[in-house]
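Here the complex is missing one protein chain, while the rest keep their positions.
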Amino acid sequence: MGRETRAMQDDDGFNPAVLWLLDGESLWKANCAACHPIEKMKGVAARYPALHRKRLINLEQRINLCRTEQQKAPAFAYESRELLSLTAHVGRQSRGHPISVEISDGNRSFFEAGKALFHRRQGQLNLACVQCHDERWGKSLAGTTIPQAHPTGYPLYRLEWQGVGSLQRRLRNCMIGVRAEPYAYGSDEFVELELYLMWRARGMKLETPAVRP
Amino acid sequence: MARVVVSVPPRARRGDVVEIRTLAGHPMETGFRRTQLGELVPRDIITRFSCSYNGVEVFRAELHPAVAANPLISFTTVATESGTLEFRWSGDNGFVAVQKAEMVVV
Partner (left out) sequence: MIDRRAFLLLAAGALAAPARAQLPPNIAALRKAALGEAVHKATGGAPVRAGRVKLDLPPLIDNGNTVPLSVSVDSPMTEADHVRSIHVFTEKNPQPNVLSAYLGPRAGRAAVSTRARIADTGVVIAIAHMSDGSYWSDQVNVVVTLSACLEDGLI
């Protein structure tokens, strides 16, 4: 991404995602703050996806678990304003923290599944993630530079969407790009892939909410 | 009301030129996009933005579909006296958003 896009991201007051952050703050105060002081969320986003009762879940799913189990309220829909705002607000608390997803016996099978997905050819174009993002990063694709694809700033404001979206939305984009049927939001495949991608980005600083072209 | 953010320095010296930044949450639907079925998505944009300083308009802008979604508008004004800056956005489909900020001028 260019210098100006970077500047938009670093602009604390006027990163376009701030509109979602403010919504997230209001939602947090109204729904979550009673049990969770926001300061306790520092570092949390940097270690997701995580295990919960032996299941691998991402941050969105963790928030929805609280909604349904603790608050006895309906889960927020994926990509809804509420869920994006809350995830952005929680993620923001870990801005600057190194991504610290660790692989252990508990999540190894999910990790291997995610790794396999990253290496699997798919779609009409029959391309695997690894071919562009490991083997050809830095090269050009249709006028754009291929990134290494480290999800260091999700949920983020994507200029293409003109709004904030989750990592899964971006991954669906990639799959549509190679003309594959994208996995459903919240599917096991996506969470496993998220785990692999976050592990691949380990040590990099979280930039949530980032701005990307 | 739509979410808006304004940044006005809370304090300024008389005669200082202060920078004001504003951001409004709005999709700014251009009216040029089409659905996959070929139908035009109707225009829905903010068309006007104004800033009044103790009731006197000090800045005004007309926005067109070429302004990006979630429009940011930054401008400057001279800190003349303490008081209220009122920001008003208006547009298609009766859209209105208002925000106020106080500035102390010494």
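Worth a mention:
Note that the chains are named A and B in the order they appear, and that numbering of residues resets to 1 at the start of each chain.
Following the convention adopted for this analysis, a residue touches a chain if its C-beta (ideal position, glycine included) is under 8 Å from a C-beta of that chain, and two chains touch if they have at least 3 such contacts.
Note that the structure is a prediction, hence the values are computed from the model and not measured.
Where chain A meets the chain that is not shown, the touching residues are 1-5, 7-8, 16, 141-144, 146, 159-162, 172-174, 176-178, 181-182, 213.
Contact between chain B and the absent chain runs through residues 17-19, 30, 32-38, 41, 53, 56, 58-69, 71-78, 80.
Here, only the chains that are shown with their structure count from here on.
For the pair chain A and chain B, the distance between C-alpha centroids works out to 31 Å. Those residues of chain B lying in contact with chain A across their complex are 3, 5, 7, 21, 23, 25, 27-28, 68-70, 72. Contacts from chain A toward chain B in the complex involve residues 13-14, 16, 18-19, 22-23, 162-163.
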